[in-house]
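Have a look at the structure below, then the notes.
A single protein chain has been removed from this complex, and every other one stays in its place.
Take a look at chain A:
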Amino acid sequence: MKPVLELNQLCVSLKGRKKTKDLVKGISFSVAPGECLGILGESGSGKSMTMKAAMGLLDKNFQVSGSAKFQGDELLGKNAEELRKLRGGKVGMVLQNPMTSFDPLYRIGNQISETYAAHNQWDNEEVRERSINMLLKMQIRNPEEVLEKYPHQLSGGMLQRIMIGLATSMTPELLIADEPTTAIDAITQFEILNEFLRIKEEHKVAMIFISHDLNAISRVADRIVVLNQGVVVDQGEFCHIMHQAKDPYTRLLIEKRRDVMRKYRKALEGEVSHCAPAR
């Protein structure tokens, strides 16, 4: 099957006054339609930068080389207008800080409608109707009221859902979720991950899920790529990564996860045995 996104030896470097620093050093991977690829790595490993470089979201100080193909079409070297039409349309993206990702001076309804207007020729009534339907689909109550709210009047979880709803409402071929669960609490995290699972089931969209959280990634990803200091150090299916990881950094991540799970189970069992006599 033809991959939706295919990166081949993608490199990103930052041009300084005296020397150039390599940040992403020849990353290659691909994602097929209906597949969810997890990109795992600690902060600064180049996860987000790789995707920003592919989508033309880095400023002029960064140099990008190699190849990034979307549905067989080379992205690097495309002009700004071509990339703009792709973003928010065929490629949806969800960012990690919902509270700061919306412009504080505009109502949510305005920000949703300007996104729709940038990619479609819908009239005001249709934009409003689609906005309300999108909010309802994302299980947001009182959608008419929410459209009139400013970002600071909504919770992080609600804003994250709106972001996911906006990204998916354009029926994208590729959905990139850049640490979508990092800035939200555990319960909302759970709900947001369910949302991604639903999108994966319903839309059969190719998805790239970027995270440093192995638990979150393990729930949605079919295949995992592990990045460390701008290099792919391991890749494969979740079971393969869990049991046969070659890279010491990946093994450390898995060990930490097992530790957390062990402590969590112990705490649960302790609580049960502690509570038992009282019953």
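Everything below uses one rule, namely that a residue touches a chain if its C-beta (ideal position, glycine included) is under 8 Å from a C-beta of that chain, and two chains touch if they have at least 3 such contacts; residues count from 1.
The rule we apply is simple: contacts and distances are computed from a predicted model.
Undergrad: Looking at UniProt, which of "Nickel transport system permease protein", "Anti-sigma factor", "Nucleoside recognition" or "sulfate adenylyltransferase" names the chain we cannot see?
TA: UniProt lists the chain left out of the view as "Nickel transport system permease protein".
Undergrad: Among A:115, A:168 or A:188, single out the residue that touches the unshown chain.
TA: A:115
Undergrad: Looking at A:16, A:72 or A:104, which residue reaches the missing chain?
TA: Missing-chain contact among the listed residues: A:104.
Undergrad: With the full complex in mind, choose from A:150, A:190 or A:238 the residue touching the hidden chain.
TA: Per the contact definition at the top, the residue touching the missing chain is A:150.
Undergrad: Going by the touch rule given at the top, which residues of chain A touch the chain that is not shown?
TA: The missing chain touches chain A at positions 55, 57, 80, 84-89, 93, 95, 97, 100-106, 114-115, 118-119, 150, 152, 163, 166.
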